[in-house]
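Removed from the display is one protein chain of the complex; every other protein chain stays in position.
Here the chain labels run A, B and C in written order, and each chain numbers its own residues starting at 1.
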Amino acid sequence: MTNGYTREELLAAHDDLIDASASDCLYTDGGEPREPPVVVKIGGARAVEPEGAVQDIAHLVANGRKVVVVHGGSTAVDETLEELGEEPTYVETPSGVSGRFTDERTMEVFTMVMPGKLNTELTATLRGAGVDALGLSGVDGGLLTGKRKSAVRVVEDGKKKIKRGDHSGKITDVNTQLLETLLDGGYTPVATVPMLADDGVPVNADADRAAAAIAGALGAELVVLTDVEGVYEDIDDPESLIASAATPAEFEAVKNAAEGFMTKKVMAATEALEGGAAKVIVADANVRDPITTALNGGG
Amino acid sequence: MTNGYTREELLAAHDDLIDASASDCLYTDGGEPREPPVVVKIGGARAVEPEGAVQDIAHLVANGRKVVVVHGGSTAVDETLEELGEEPTYVETPSGVSGRFTDERTMEVFTMVMPGKLNTELTATLRGAGVDALGLSGVDGGLLTGKRKSAVRVVEDGKKKIKRGDHSGKITDVNTQLLETLLDGGYTPVATVPMLADDGVPVNADADRAAAAIAGALGAELVVLTDVEGVYEDIDDPESLIASAATPAEFEAVKNAAEGFMTKKVMAATEALEGGAAKVIVADANVRDPITTALNGGG
Amino acid sequence: MTEAECVECGGDVALSDDLETGEIIDCGTCGAELEVIDVNPPVLDRAPELEEDWGE
Partner (left out) sequence: MTEAECVECGGDVALSDDLETGEIIDCGTCGAELEVIDVNPPVLDRAPELEEDWGE
C-alpha cells in the first residue's frame, strides 16, 4: 500500500485536525471523547477504492475517534457472477427504481464477495494502515437483523408482477451492544451486508441503508462517501451542491433535488436521521482526507 | 434445519450432560464455570457437514460452556476454483506431504469461500440453533497472526525445487483478548483461516493448526472432529483406536501410529498440547452429540 | 380471452391469453390488485402489499 503522504504532511494534517476540534477531541486526562462515533460508508457504484478514506480513517482513529466502517461492493458481486457464468438479475420496481433480484445462487456468490473477498481485503488494508480493524457481516453476532422479504413487485415488459424467491430484507435492528463492545476494546468494526433475516437466512440489503441503520442506532455522524460530490438541488449545476443536512426537514429539500442513483443515498440518509443519527453528510470520495473534510463541513 | 431430536431426547441428553459433569458445570449461584473453554474443529476433508456438531455446540453453550468453533473447507475452495475455470495447485513437499500451493488468485478465491461462503453459512446455522455465533477470520482483529511464507520447497518430477509466490504462513500469535471479550459477551466465535501474515497479507494456514493455536492460547480442550474415528495404532484394526492423549509424551505414541492425512491432525494436536491446551481429542464427527461424547471420554 | 372472478368483489376479471404466473391484474370493478397464482385454470388471489426495498 502506498501511503501518499510525507511524514510532514501527516503531522500538519494531524495538527489541523486537533485544532479544528480541540474542544471535544483529545483528552490528556484520559477522559472519554464526547464526540459521537463516526460511521463511514465507502464503496458502492465503482466498488471499493478506498485509499484516501483508509488514511483518513487511520487518522481519525489515532485521534481517539470511534469509527465504524461500512462497505458495499455490488459491482464486484456482478463481476464474480459473470466469472462463474451466471447472469446478474436486475428488476425494475413499480416506482422505477432498479434493484438486484437475489436468488439463492446469487446470495451464495454475494456472501463470497461481500464478507469474503471485499471485507477481508478492506480489513487487511485498514490493519496495514494501523487500524485495529475487525470485519463483520450483518449475520455475525446478529449485527443487522430484520424482516425477510422473499417476494418483490416488479415491472417486466410493462406488466406488474410479483416475483418470488428473492433473498432480501429490511434492517430493523442493529446489535449496538456488539459494536460498543468492540469500539470500547479499541477495534474498528468493518461491517457489510448480508443482513440476517427473521427466518434465519442471510439476505441482501442495501449497504447505504445498513450504514444508515448503524449510524441511527449509535447516534453517530454518518459520512457517505460517493463518486459524486454530494446532492445537487439542480443536478446539472455544480453550484447547487447541498453539503449536509441536520434534520429530516432539511433533508426533505435534498430529497426533492435528488435524481437517479442518488435517490437511494438520500433515502438512506433520511432513515439515518430519523433513526437517531447526529448528522448525515454525503461527500466526494475523491479528495484528500474525504471524511475529515466532510466532518469539518467543507471541501 | 431439522432438529433431529424430540423434546424428550433433548431433556434426557441435558440431564445426562449435567449428571456427567455436575461438579464443575452449572452454578445456580451465578458463579463462573471453572471448566476450560472448548475449541471445536469441524469440517475438513469432506467440507462442512456439521448438523450433529451444531446441536451439540448449542447444547454445550446452553449449559454455560464457552465454545470457540473453528472450521476448514478445503474441498469447497477447490470446487469454487473449478467453477471459476481455475486448476487447484497441489505440490509435494520433500517429506512427502501434499499441500496446496496458494497463488494470489487462489488466495482471493480462498477468502471468498472460507470467511465468505462457509463461515457465513455456519454462523447462520449456529444462530438458527440458538447460539449467538459471530464469524471471524484470522485477519479480523488480528486474531491469527504470524510469519509469512512466500516460498516453499517442493518435489516436482523428482526434482527438489524452491517455488515462490505462495500465500501461506505459520500462526504464532492468537488474539486471546478478542476471543475472551467475545466469550464474556456471550458470543460463540466461529473462526476460520486465512491468517494475517507479518507483511500485512492474508494468507493460507491449516485450519487444524489454527484450532490448535487457539486451543493452546486459551488453555482450552480441543475436540477435532473428523470423518474417521480417531487415531489408530494400527490403521487397519478398529480396536486399536487411541481415543485421547493428555500429554505430549502420550501423543508421541499416537504420532507414530498416525498415517496419511491423519499426520496433519496429529501434528496439530501436538502443537495444541505444547501450546498449552488442556486436552486434545480427535473424534468421529458422525455420531450423535460428537463433542459431548468426546469430552466425556467415550463413544 | 378467459375470465375469472375477483376474490374481493366477485366481479368478472378479463384475462389475456398471455397470462403469466405472478402477474398482477387490476380488477375493473373494485380496483383490487389480484395476483395470478396459477394460469391453467386461472387462479387469482389478492396481491400482497410489498414495501419497496432494494439490496446491494
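FYI, contacts are C-beta pairs under 8 Å (C-beta built on N, C-alpha and C of every residue); 3 or more make two chains touch, one makes a residue touch a chain.
Computed from a predicted structure; not experimentally measured.
Q: For the full complex, can you list every visible chain touched by the one that's not shown?
A: Those shown chains that the absent chain touches are B.
Q: Out of B:Ala207, B:Val223, B:Ala272 or B:Leu295, point to the residue that touches the absent chain in the complete complex.
A: Of all options in B:Ala207, B:Val223, B:Ala272 or B:Leu295, contact with the hidden chain holds for B:Ala207.
Q: One chain is left out of this view; which of B:Met112, B:Val193 or B:Ala272 touches it in the full complex?
A: If we include the chain that is not displayed, B:Val193 is the one touching it.
Q: Could you tell me which of B:Pro36, B:Gly99 or B:Gly128 touches the chain that is not displayed?
A: The single option touching the absent chain is B:Gly99.
Q: Taking the full complex into account, what residues of chain B touch the chain not shown?
A: Residues 72-74, 77, 93-95, 97, 99-100, 102, 110, 114, 149, 151-153, 159-164, 168-170, 193, 203-207, 264 of chain B touch the chain that is not shown.
The rule we apply is simple: only the chains that are shown with their structure count from here on.
Q: Could you state the distance in Å from the CA-based centre of chain A to that of chain C?
A: 38
Q: Find the geometric centre of each of chain B and chain C from their Cα atoms only, then give the gap between the two centres in Å, rounded to an integer.
A: Here chain B and chain C have centroids separated by 52 Å.
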